[in-house]
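Removed: one protein chain of the complex. Kept in place: all other protein chains.
Our next item is chain A:
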Amino acid sequence: MSERPILLSVEGITKAYPGVVANSDVSFAIREGEVHALLGENGAGKSTMVKMIYGLVKPDTGRMTWKGGDYAPAAPRVARATGVAMVFQHFSLFEALNVAENVALGMENPPPMKQLAARIKAVSEEYGLPLDPSRMVGDLSAGERQRVEIIRCLLQDPRLLIMDEPTSVLTPQEVEVLFRTLRQLSAEGTAILYISHKLEEIRSLCDAATILRRGKVVGTADPKASTARELAEMMVGATLTPPERPAPKDWGGPHAALEVKRLAVASPIAFGTSLKDVTFTVRKGEVLGIAGVAGNGQDELLLALSGEIRSGDGMVKATGVSVGAMGPAERRKIGFVMAPEDRLGHGAAPDMSLVENAFLTGGVRKGLTRNGFINWPAAREFAEAIIKTYDVRTPGSHVAARALSGGNLQKFVVGRELMQNPDVIVINQPTWGVDAAAAAAIRQAILDRAAEGAAVVVISQDLEELLEIADTFAVLNEGRLTAPRPVKGLTIDQIGLMMGGAHGMEVAHLAEA
């Protein structure tokens, strides 16, 4: 493999956005015809990296070379002219146009439609990607739409093809077809930069892997010679040792505080993941951590638990009451509260004051209405109590939510729920985009409430966070939840396998346990 010349080399690339360093001193090299994996958790900086290669984002420092010469694409057009093509995770296709028309739209000088259709047909047959150029894109499956994007790239005869999480929308059969095509391309000398967090896919497809964590290269590996465990360890960080936590106090009682049984709901979100057969229980005083890479059903799970999506009878029971048909307000009434991931626009109304936002969810349990009339002075008191208790930095409760920094608003949103003396709390991404001090305060507040007897579900992509605060641990993967396991005694490779989506092995491990 090493005899192949280097096609693209990335040297010391750094890219910072306000408040976050997406890439820090990243270097790696891709050889011609190589399938190179860029592996990392969400937010590790994979997407920013490939956007720089594709000319969508300009690096702050560092350089790239293409076949030994300087390479600094100012725009995707330049990158395409050089021989770089990219298939995005979310497609940019017009549903009302047919395949050939969509392909023509992406070309600088499209040939006559008949000629183009013939070329599409030829390329699709050559690479085993069956596709009829005259079909409407609106009628195609996700896998077929991806083929349109791939063929659009192949028509440019690229030397490097970037694939961003290509299998997230595919069925297993479609994945097989895709892999055959990619192997054929690689054999013909086209290099492929393959972005994913799915370990088994990378092990079966890729020749080399560069692993990113928090914007930095933490290692390279030969995926064919490495075990899933080794890759997972590099991806999530070997420093992860689950902290010792005292066993939760036994609160007794006849019911689990939160009982979710065979929960299945369709996703209301475009490109969303439907929940399939999610089952778990949380007892009083227990914290369940749900891990998983974004887009595997976390948002849907929160919506189904909050009541924004209704579910079937008996699928969700809180404090012994079946709440499937209840809306969010009725659920709050029985002591079941939630904090969504997106604090600005979902958890809080950006243009409304903190008083109004305190009322947003606090109205029911804090008794802030009488005959439908709102007691604004009491709402203000509640808002000011949240601000004081959770140390929300703001000039006052009259300020619009959008004027607060992310961390402060998150403290407000989480504090608002915790201050309602809830029995069951569901929080999605409690510390996402929050600075370390605020994150620690939020985690402590959650643990304190659990110690007082609340059942807590924390959905997060931050493994360290989950291992720090959770008693039991489960992973949401493509809308399915693994069976929750105690955090105590959980090894890093077990977590890696649960995370990486190696379903079969996970079952084996569970059988062992």
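Heads up, the rule we're going with is that a contact is a pair of C-beta atoms (placed from the backbone, for glycine too) under 8 Å apart; a residue touches a chain by one contact, two chains touch by 3 or more; residues count from 1.
By definition in this document, contacts and distances are computed from a predicted model.
Undergrad: The chain that is not shown, which UniProt protein name from "Nitrile hydratase subunit beta", "Sarcosine oxidase", "Spore germination protein" or "ABC transporter permease" does it carry?
TA: According to UniProt, the chain not displayed is called "ABC transporter permease".
Undergrad: Out of A:223, A:363 or A:407, which is the one that touches the chain we can't see?
TA: A:363
Undergrad: Among A:29, A:374, A:447 or A:483, which one is in touch with the chain left out?
TA: The single option touching the absent chain is A:374.
Undergrad: Tell me which residue among A:60, A:308 or A:478 touches the hidden chain in the full complex.
TA: Only one listed residue reaches the unshown chain, and that is A:308.
Undergrad: With the full complex in mind, choose from A:16, A:57, A:218 or A:352 the residue touching the hidden chain.
TA: Considering all chains, including the one not shown, the answer is A:352.
Undergrad: Please give every residue of chain A in contact with the chain that is not shown.
TA: Missing-chain contacts on chain A: residues 306-308, 327-330, 332, 340, 342, 345-352, 356, 359-361, 363, 369, 372-374, 376, 399-400, 402-403.
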